[in-house]
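Encoded as structure tokens, the structure appears first; notes follow it.
Only one protein chain is missing; all other protein chains are in place.
Letters are used for the chains, namely A, B and C, taken in the order the chains are written, and counting of residues starts over at 1 for each.
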Amino acid sequence: MVNAKADAGVYKNTKTRVKTDAVKLGKKTNSKLNTKVILCGVQLDNPIIPASGTFGYGYEFAEFYDINCLGSLSFKGTTREARFGNPTPRIAECESGMINAIGLQNPGIDAVINAELPKLREVFSKPIMANISGFSVEEYAYIAERLDEEEQVEWLEVNISCPNVRGGGMVFGTDSKAAVKVTKAIKAVTTKPVIVKLSPNVTDITEIAKAVEGAGADGVSLINTLIGMRIDLNTKQPIIANTMGGFSGPAVFPIALRMVYQVYEAVKIPIVGIGGVSRAEDVIEMMLAGATAVQIGTANLINPFASKEIVENLLNIMEKYKIKDLKEIIGGAH
Amino acid sequence: MVNAKADAGVYKNTKTRVKTDAVKLGKKTNSKLNTKVILCGVQLDNPIIPASGTFGYGYEFAEFYDINCLGSLSFKGTTREARFGNPTPRIAECESGMINAIGLQNPGIDAVINAELPKLREVFSKPIMANISGFSVEEYAYIAERLDEEEQVEWLEVNISCPNVRGGGMVFGTDSKAAVKVTKAIKAVTTKPVIVKLSPNVTDITEIAKAVEGAGADGVSLINTLIGMRIDLNTKQPIIANTMGGFSGPAVFPIALRMVYQVYEAVKIPIVGIGGVSRAEDVIEMMLAGATAVQIGTANLINPFASKEIVENLLNIMEKYKIKDLKEIIGGAH
Amino acid sequence: MLKIMKQSIFKIKENIALTDSIFKMVLLGDTSDLRTGQFVNIKLDGFFLRRPISVCDVDKKSLTIIYKIVGEGTEQMSKMTAGEKLDLLTGLGNGYDLTLAGKKNLLVGGGVGIPPLYKLAKDLKGNCTVVLGFNTATEIFYEDEFKALGANVIITTIDGTKGVKGLATDVLKDIDYDYFFACGPEPMLKAVYEQTKTSGQLSFEERMGCGFGACMGCTCKTITGYKRICVEGPVLVKEELVW
Partner (left out) sequence: MLKIMKQSIFKIKENIALTDSIFKMVLLGDTSDLRTGQFVNIKLDGFFLRRPISVCDVDKKSLTIIYKIVGEGTEQMSKMTAGEKLDLLTGLGNGYDLTLAGKKNLLVGGGVGIPPLYKLAKDLKGNCTVVLGFNTATEIFYEDEFKALGANVIITTIDGTKGVKGLATDVLKDIDYDYFFACGPEPMLKAVYEQTKTSGQLSFEERMGCGFGACMGCTCKTITGYKRICVEGPVLVKEELVW
């Protein structure tokens, strides 16, 4: 429906950089390169997954390009009831990043199952990652149970790390005991692989990772947003109505990469690497640090074609850095 | 000695931005504007303090400009013995920031007192902030005691948050009990105000801030660097020889600002705001969040005239945002 | 409504000051899917988020936008020169629904809410009353352009230095209209909402993460549900507002 034209390349930086050499190599890309990876027993054509909250329920992006080029997608964090989320302004700009305080706006699990997923199915034939959130262990389990019946949902991504809601979200992600409870409750009601999404706002992320691994998690995804803030010099008050919000974008990449690296040494379950990834090079770095798959978040907001462009550029970058099989570089920097 | 020419303005961004309007206002700056602040009973002409580790022992910068324009300066973290620090490479580039893994290279407390401080005194007549580090409570106390005798040292900034050394540094900054011990030991041997420098690599920075306040700290400074990492796609190994390092620069500003804001609500002692500050506007944001004084770190490395330019631009920015007295905006965003 | 968004590169044809702080920029590029009341989202070197700016005028080759310097992004824009390029997302937002327009349309604009009304007045073939509110005479722009369309233009200034002294909304009671369109700062929109007796459409602003519906950054509540200013807005009809 859209004459998508991706003139401007992928933004690694706030500045439009010169295109990388790799783009030129594109034509003669070696078809023997293998981008397939296996995440908790499910094969992905490539490791690229748009991150929850930055890709709606997917079908909106299908108006911009054929989203079947993606490995998978993780949809907007879903709760039991419909939620409006936080008051606006919910967005603030930062150097190489942004702050959001959406507060889990979503139509609720019924609408997701009855309206959003059918629309997504029409345009997307790949396995889906369902991102779920809750304000109590019961709520998490309830949503997991509901989604367990959805065939196209291959993984449950359990967001215990949303910094934008009180009394839920991140409280589960900063306390090992709570994280364990949520994980166990969900494992009890689903046979689908459970990937727990961890918060970076902790002293030691490996402690939480080990705890959820012990509780039966099949994988971990990290990182969610860091808590950040900006103040408006004109009003002299916080820009975000909710005072603080979740900080994401290229600025957080070195922190995310470090955490993926640390968690890789701490657990045996696969890791989905997230945080500031904006181009194919970043994907490779994440995988070398230990990620089996990689999510693209904020980059989709700045450049709606980011995920697609990253998929397209992946082969070029593999060629440039002499990588034949992506699977084989996972954890390669250790 | 140097024909310092600051053509390029202060870098807020990796990109050389257009100069702000404020620079133009410069000429007609209102002399009634007051930039003086009082930090733990000591008055500073302005709140600008180059951050430890980014300004050597100060006198080197005196070759570039008259450093007496600064409010104070915090010198390189000093330990009992001379230290080489970590193997190189110690530096990696990031989006809007950098990673360092210096590992507290310094000539040791004797050389600092006998060689560095005398040189600094020749070129700097302002109060000095002495940044100290250690690998044991005793080492911290020993250095504090030695510096207690140095007249020009007005504050001891106790670095319990260096991410680049093992068995010292950050272990004190991520554990309230250890932080309390260090603080008490230092308070016991000095009459100078003790400012404890906190690590951002914690789940709840207010907990540590409250703990050191309870132990007698006269102030807190925050943040030190976040732990970050980069991987070299050519070698497929970490860039930093030590694997990880401390991430700093404009990228971390929203996190630092948030922590200053949180700590301001948690403690009564003054806060020195640090982290990504690269221009006068950032200084105002930090003070609105709750900082009494503000340190400039990485910005000095990218632009050796950064601290000076920020001091110069402060009056313009105060005028632009209708601020008459800097003291009065401290914590103004709450 | 079919969502048509494009990312493409535009070239600056001209960029001139209309007042001290308000600039007009004419851009050349793919304007094929730009509708009245929509906005574009502009990538600026050195800034992370794009800047949303309304379509002021559009023809087959060129897009005109009018923007005010309020911060560093717009300041940087004001220093750009002909020939420089900008990366735009175009075709964003719902735009005005002209099928709902009346016979005697009233257009009320305040400050940089005025630009989108220009193309609207054009679409209405100048057959409308346009109230343009400013703070003071030196801030007035586009009065002649609206007049050239044949519209009945009423200028208000708060300090009375030109036109009617007062707010744009102060003159509404004396105007004969059966439908209205309004764009401007929120307090003005609220006053228009309260003081108009007919139906109408109002254009809103919100801080945006994406501008095309992906982030939920710009949502507002309406009586017909949650709406994203960037997709279901920026134009909302009066009856759905929850003021």
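Note that in this section a residue touches a chain if its C-beta (ideal position, glycine included) is under 8 Å from a C-beta of that chain, and two chains touch if they have at least 3 such contacts.
Just so it is clear, the structure is predicted and the values come from calculations on it, not from any experiment.
Here the missing chain is touched by one residue of B:Leu39, B:Ile67 or B:Met98, and it is B:Met98. In the full complex, subunit B touches the hidden chain at residues 1-8, 14-16, 53-56, 60-61, 63-64, 76, 84-85, 88-98, 100, 102, 105, 239, 249, 300-305.
The criterion applied here is as follows: only the chains that are shown with their structure count from here on.
Distance between chain centres (mean CA atoms), subunit A to subunit C: 35 Å. Between the CA-based centres of subunit A and subunit B the separation comes to 34 Å, rounded to the whole angstrom. Computed centre separation for the pair subunit B/subunit C is 45 angstrom, with centres defined by C-alpha atoms. Residue positions of subunit C touching 2 or more other chains: 45-46.
Residues of subunit B found to touch two or more other chains are 13-15.
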